[in-house]
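Missing here is one protein chain; the remaining ones are kept as they sit in the complex.
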Amino acid sequence: MRHDERESFQLRPIQIDTDYLIHPEGSVLITVGNTKVICTATIEEKVPPFMRGQGKGWVTAEYSMLPRATGQRNIRESAKGKITGRTMEIQRLIGRALRAVVDLEALGERTVWVDCDVIQADGGTRTASITGAFVAMTQALHKVYKDRKLSKYPVKDFLAATSVGILEDNEVVLDLNYIEDSQANVDMNIVMTGNGEFVEVQGTGEEATFSYDQLQQLLKAAQEGISELFEHQRMAIGEEAAAKIEEKKSK
Amino acid sequence: MRHDERESFQLRPIQIDTDYLIHPEGSVLITVGNTKVICTATIEEKVPPFMRGQGKGWVTAEYSMLPRATGQRNIRESAKGKITGRTMEIQRLIGRALRAVVDLEALGERTVWVDCDVIQADGGTRTASITGAFVAMTQALHKVYKDRKLSKYPVKDFLAATSVGILEDNEVVLDLNYIEDSQANVDMNIVMTGNGEFVEVQGTGEEATFSYDQLQQLLKAAQEGISELFEHQRMAIGEEAAAKIEEKKSK
Amino acid sequence: MRHDERESFQLRPIQIDTDYLIHPEGSVLITVGNTKVICTATIEEKVPPFMRGQGKGWVTAEYSMLPRATGQRNIRESAKGKITGRTMEIQRLIGRALRAVVDLEALGERTVWVDCDVIQADGGTRTASITGAFVAMTQALHKVYKDRKLSKYPVKDFLAATSVGILEDNEVVLDLNYIEDSQANVDMNIVMTGNGEFVEVQGTGEEATFSYDQLQQLLKAAQEGISELFEHQRMAIGEEAAAKIEEKKSK
Amino acid sequence: MRHDERESFQLRPIQIDTDYLIHPEGSVLITVGNTKVICTATIEEKVPPFMRGQGKGWVTAEYSMLPRATGQRNIRESAKGKITGRTMEIQRLIGRALRAVVDLEALGERTVWVDCDVIQADGGTRTASITGAFVAMTQALHKVYKDRKLSKYPVKDFLAATSVGILEDNEVVLDLNYIEDSQANVDMNIVMTGNGEFVEVQGTGEEATFSYDQLQQLLKAAQEGISELFEHQRMAIGEEAAAKIEEKKSK
Amino acid sequence: MRHDERESFQLRPIQIDTDYLIHPEGSVLITVGNTKVICTATIEEKVPPFMRGQGKGWVTAEYSMLPRATGQRNIRESAKGKITGRTMEIQRLIGRALRAVVDLEALGERTVWVDCDVIQADGGTRTASITGAFVAMTQALHKVYKDRKLSKYPVKDFLAATSVGILEDNEVVLDLNYIEDSQANVDMNIVMTGNGEFVEVQGTGEEATFSYDQLQQLLKAAQEGISELFEHQRMAIGEEAAAKIEEKKSK
Partner (left out) sequence: MRHDERESFQLRPIQIDTDYLIHPEGSVLITVGNTKVICTATIEEKVPPFMRGQGKGWVTAEYSMLPRATGQRNIRESAKGKITGRTMEIQRLIGRALRAVVDLEALGERTVWVDCDVIQADGGTRTASITGAFVAMTQALHKVYKDRKLSKYPVKDFLAATSVGILEDNEVVLDLNYIEDSQANVDMNIVMTGNGEFVEVQGTGEEATFSYDQLQQLLKAAQEGISELFEHQRMAIGEEAAAKIEEKKSK
């Protein structure tokens, strides 16, 4: 039993509130246990300079935390005047992951700006961001599609993420909260698509290592957790969008 | 009648949700119409270098907006690498206003860090921040007092703020929303204490001016609105804290 | 009696030296007691990107202090690599104030860059900057008008500023010097136009408050002081420019 | 056959020149095909503030490229005034990987600064940096040990890294050069220790995904390549250091 | 004859106004033709970290230009967020030159901060800064000496600087103004001490070169000009300080 009474392979309670804000084209508040992230999607009718003239779109993401999302107050990155390595790593990961399920050619020369702002952190903020961002992005893109601006549906598959890890007692667990994460020997973030393929596998031992067998167990735990997340996403995006994605996959 | 059917001197609906986040010592979500701000208060057991050794405390504030708090996405200040003049002006105002009602000597060598993060903006974000920040700060300070770390109660009076302005048709109005604000000739932010005194009066004509008589009307509108805000704050902080403040004022 | 033997509502000695530098289109050295500011105006034949194509002009201001303008040497903002909140607040105020008396449409797609560099500081540097900048700007714009580049005179009215405050002994005073300013309970900067209207009213209690009655006295002191400043400006800009402004006002 | 006539699971030619520079405590030039990286290790007799007083050491890494390490000239990060996300990600990876094989307690309150400067790039610069940095670090730590400053040997195991990937034709390949890397669907960096455990597994599909079976083949290719790298490292660090590491592992 | 009717080896009119500002320990306005620089000296009772504990003092300089010191407005370095290479070069030169005539041991652990702010530029701003800064620094140090804080007089000799150059017609000239400077093939700045020794010789051909013979003529022109500058400095610092310097030299 884990300290919060979960099974090894049990996710924390998930909630995805859609249309959370009035201004963005897509917005959700995703809650994973005590972790809460506001994810928004903005559609811009142009692409960055390096993409121009190719007829393709782009998806980019930014990530931040409120100073008191955490137990100790963090100095704002705007006050420091620069973005930390951790933030850069996370926002590059989110953007890259989302691009794996977007048909950039169907999108045309448009950019999707995804913003993930953590208002409360208790471990797993980057994976919650990906899972929530997929919903916000799909809602925004669904509107663009409904406005008849696109000839093809731009979302190719579902996309969700979770963390897995190996605790100090060698237990392999799913969806680590902050206490578990800070004591784990190995921490792994996995991003998968609805058809069961991997998009990202990032496993790290901080002053520790892990064997081939342990890696297999970590992958298995992640697969179980992520298939559950897809159910939450399916309900959040609604039947029409879900059907469009399934139709796209079957082609 | 105003475009959202309010009277000239009518506030938008106000809501103050307390204990909004689990980590900070004080936290509220304040809602003023469609404007929503998360205000948190953090107690740090030291003061900035320029204050050390004086036996007094300090209150400082930071302010930010999520990129999609607004109709158009704003570039993050962390991505720009610097804080805009507007943000600096606002966070200096919030800190200065709060310090007017804190007994810094009673606080001892402690800093209160107040963070105001606008998650949705529809005009009046700086005044909503001040009104909400007062509640978050009072909750945090009340806990410090209850922990018997202070010999005297550190909050001297209530503090709230609103905006008033002169619309294009010369109507003097209370609590401008974004549409009104962007068309107004004169914009004024007023911060007052529970005993009816002014802390800040900041009136500005952008490519316009205002007469002595108009200034008197603006002040009157603000007084009416702010006295209503005090009632919301009183309920939010709870009877015990409210009684302590009244007791402090009567001395 | 004040510590420098002035009456409560008495300004310090004022001097405005015009054509102070050879390169700028307009330049003055304004002296208010021991406060000395070099104000220059530069005409640029284009507007910032956000203004383009509207057929209107723009006025923008920058403010700085020499490191030894003050009793203690200040670190240069260029050495810090960023502009402080105080500087931003002041330069935004100067620009906004000047724009209130410029007919931006008459100006056409031109920018007036106003630079206020404090070479010696003894309180009231922002209000001296505004009063001096008005003269430098008017001289520069008068030349543009004389060069027959504008169909209408671009300056709509006089503009001057002063500070007022409440000292520790509750005395309301005009034009605070540094010693008074650092001890005052309330500090207020007022910007007015030649026809007696307000452009900016910024009153602040630092760890203090002020009543409605005190506010009225502060406004009255400011009105008296500013009307005297207009006389100095009138002499500085010369008869021809003064007549053009009066003619413009009477329309 | 690959475009440079290598087998799928064949590394490029490897060379590790030790004592490459006269000043650093450890320095190598590692050559992997056309990729060349100067790796240096510096011993500092203190730890960063967050580590002080724990009796433990720290290993940190920095990574950079000369502007013309690549086919197109890159703007220097010093000229930009900031470090890119890619550089941050890489230098965090190198530091974290090295810490997995250092006995930080045996090191005492010392920091090892590892600098990896790519002078010529042809794919795989981050993995070449890790493989070379291990040798430079071990040489530097071996000297500290020989100077009798440490009671225990501080290096716990060998550490090397390589890249594996899936080309456009679905071929799984080892040690991608730049041309392969820029066309690959999946790119994976693997860091392993001498005893066959994983330290980092970072697999990424850029606008692509990979199956569970493909992941297994990628891991296998990496294991083969890395075991060959250990032989080069063993020769580079010399018999005495290699024996000390083996002795440490056997405990 | 030069375009302003000077002889080849003739300086522009020089004026050194001392005690120009009320706050600094030493301050002058130096005027060289149309070039005007405010030079101030500040005494700080400590040295920078790299000098501590050696019982010696330090002299450092900063240099800046007002935006409209020149014909075209320059963007402020504070607005750019960084100091240009030209400014760095000049302020390093000023500091180094002044240190050549200061007895840093006699100064004790004190820093002299010299600030040179160009309010009007017409060529030769760096050499005018050095010549003026010497006077401001000597005045400040003379006060420290008179306050009996130093056992020995800290100024070892006079120090002045000028520019020489070769015009397009191969004429060697002294003290170039802006028009001459912008057309010259060779530009040279020379700093000398009262006893006729060189401190700095910086000659540069921009897309041009100069012969050994030309170099000799440039040095001769500089020597003549600088000996004249010493007379102006002698009057500016006053008899008492001048006598102290001569006494120090004769030892």
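Going in written order, the chains are labelled A, B, C, D and E, and every chain counts its residues from 1.
Operating definition for what follows: contacts are C-beta pairs under 8 Å (C-beta built on N, C-alpha and C of every residue); 3 or more make two chains touch, one makes a residue touch a chain.
Just so we're clear, the structure is a prediction, and the values are computed from it rather than from any experiment.
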Item checked: Candidates D:17, D:117, D:181 or D:224 - the one touching the absent chain -> D:117
Notebook entry, point to check: Footprint of the hidden chain on chain E, which residues?
Noted result: 82-86, 88-89, 91-92, 96, 99-100, 104, 188, 193, 195-212, 215, 219
Next item on the list: Since one chain isn't shown, list which residues of chain D touch it in the complete complex.
Entry: 21-24, 27, 34, 38, 40, 42, 44, 62, 64, 66-71, 73, 76-83, 87, 113, 115, 117, 119-120
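The rule is simple: only the chains that are shown with their structure count from here on.
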Check: chain A to chain B: how many Å between their CA centres?
Finding: 34
Note to self: I'd like to verify one number: the distance from the centre of chain B to the centre of chain C, where each centre is the average of its C-alpha atoms, in whole angstrom.
What the structure shows: 29
Note to self: Show the residues in chain E shared as contacts by 2 or more other chains, in ascending order.
What the structure shows: 81-82
Checklist line | Each pair of chains that touches, named by its two labels | finding: A-B, A-D, B-C, C-E
